[in-house]
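The complex is shown incomplete by one protein chain, all other protein chains being positioned as in the whole.
Going in written order, the chains are labelled A and B, and every chain counts its residues from 1.
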Amino acid sequence: MNELREKAKELLNAGTVKVIIGYAESTTPNRTKPIIVRTIEDADKLVFNKFCVNNLAIYLTRKEYKNKGTVGIVAKGCDVKAIVQLIQENQINKDDIYIIGVNCSGVVSELGQEFSSETIATKCLNCSVRTPHLHHTLIGAIEEMPKRNDHNFETMQKLEAMSSDQKWNFWEAEFERCVKCYACRQACPLCYCERCIADKSIPRWIESSAHTRGNFSWNIIRAFHLAGRCIGCNECERACPAEIPLSLLNRKMGMVAKKEFDYTAGIGLDTPTLVGTYDVNDREEFIK
Amino acid sequence: MGESNIYKPELMEVTEIIDETIDTRTFRLQFKDKELAKNFSFKAGQFGEYSMFGEGESTFCIASSPTRPEYIECSFKQIGKVTSSMRRLSVGDTIGFRGPYGNYFPVEEMKGKNVLFIAGGIGLAPVRCVIWNVLDLRDQFKDITIVYGARSFNDLVYKRELKEWKERKDIKTVVTLDPGGEVPDWDGEIGFVPAIVEKTAPKSENTVAIVCGPPIMIKFTIPVLTKLGFKEENIITTLENRMKCGLGKCGRCNVGNVYVCKDGPVFTYAQMKDLPQEY
Partner (left out) sequence: MEEKLISHQNMISLVSDLIKANHLVIGQDDKSIGWKRIADAAEIKINHSGIPSNVSYKEFVFAKTEPIFYYKNKKDDFDLVEPNLEERKIVFLGSKPCDARSIEIMSKVFNWDYKDKFFNQRAENSIIFGVACNYQDEFCFCTSVGLTPTTENGSDIFLVPLAENNYAFRIVTDKGKDFIKPYEKYLSDGNSNLSTEALSKIKHPEKRFESEKVRKWITGNFEHKLFDKVGETCLGCGQCAFVCPVCHCFDIVDEECNYSCGRRMKNWDACQFGLFTLHGSGHNPRDNQGKRYRQRIAHKFKYYTDKFDEILCTGCGRCSRGCPVGIDIAAVASEINFVANQV
């Protein structure tokens, strides 16, 4: 903790960064919340623990921080994936950010819970970036991470085995609960469009009503917009008040990208983006 | 349940279309239901929700005068989904209308007084409604002055009426264009509205000023009026905020705890001063 705070103070004092986006203790136990640190005093509020679930990269594309000097950010490996993806997509400039990387040994899936093998987030189970793959400074140490079965993957396998009708029924029941709050979009670091297609009205591509048609078009179109771009932080799923298992869609898209194009979003800073490139030898087996 | 559906519009026919500027149009509308047409009444300053079925609703003031109750008129600029589709309408086509909603200008209390109208751009629409109301009852009011300005000659709305007002001897009409917006044979004033108001120097005694236009114009006109001696309660304007229902329910048009759709849209400067900056 001290390491993080001292580093933050040093960066602020030296003028290396103007602000640091990090985590602070919440007023309630087993939770943290994002904090925007501008002063030395606030730097003492910074924490990093098992409850730092949020992907803070979401704030990097905000107007307040874009092109306004170097922004410091406390980032786990999975958050760095989002940062890398944003750099690849030219949404942020690599030189405008200062990554305080933290070695991570897992975070909880839902805030408020105790951390255990039961509650560790799905995204941590197969994490390949426990030491952030891009950072300007690195703090903390790698500890042993609790293990559990990947229930999410088990559900995916069940879905794979289903017929189209069964899949439709499954998703219809899940989307039924959607209230169209768009919390999934707002919580997503890669949903940075200045004007989302859901908000466009001439023509209206996606009906804003929370009925079957509107819910399907929204959730499916969002999944497609994230294909090969989603870095799997699962913030959408966590933000969803209706607990729709959005990760099943996004993870499937990611697996297709991996299988067909050997591409993983948010890993290689110098790899061109999947949807931004074209190769005549691209396989097209996913188009059915 | 006998309750009526407050969201269901009445059908109106477009009976006349007038192009005001390159992107602004005026519709004259008449109720299809004859009974309704006979019983419909409104007051100057009220607004309505205009429907294009399949596109949605838009909020505009009623730009015509309540002294001419056989029709209503609205003027709109092509901006979004609804107004773009409204532009595709021809005479004889159908449009939906809900209203009249909101409060109104105190035309009754203005009787026996001087009236100063100040408008900028399409802000003339709500003012025009009062102008015709007052002109149709000309002998009940004292001196009438109209100061209207627009960015350029092409942005002037109700040009034919401006001409008519200018020609009338019983009112004083000053039309101005922002510097650089004039045309070679322009015979009106050149300058921003606040400056022209100051130059025109209407008397403030026993006078009500009705001011509508872009926020920036209002902001700089009010100090001029105050300097001329206008009391805050005699400066009246209308506020606009995004609305959906117009009925005080959908929750988006409020300025502080004032709902523009029900407590407004007409406010005196005395009232406006107490409102938070949320419009």
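Before moving on, here are some points about what is shown:
Here is the rule we go by: contacts are C-beta pairs under 8 Å (C-beta built on N, C-alpha and C of every residue); 3 or more make two chains touch, one makes a residue touch a chain.
Small disclaimer: the values here were computed from a predicted structure and weren't measured.
Considering the whole complex, the residue from B:38, B:163 or B:249 that touches the absent chain is B:249.
Checked against the full complex, the one of A:11, A:46 or A:187 touching the unshown chain is A:187. In the full complex, the hidden chain is touched by chain A at residues 26-29, 31-36, 54, 58-59, 64, 111-112, 177, 179-183, 185-187, 199, 204, 207-211, 214, 235, 238-243.
Residues of chain B that touch the chain left out of the display are 1, 3-9, 11, 32, 51-58, 77, 79-80, 83, 92-94, 96, 215, 240-242, 244-245, 247-257, 262, 276-279.
Rule of thumb we're sticking to: only the chains that are shown with their structure count from here on.
Partner chain A is touched in their complex by these residues of chain B: 56, 80-81, 84. Note for the complex: chain A touches chain B at residues 201-202, 204.
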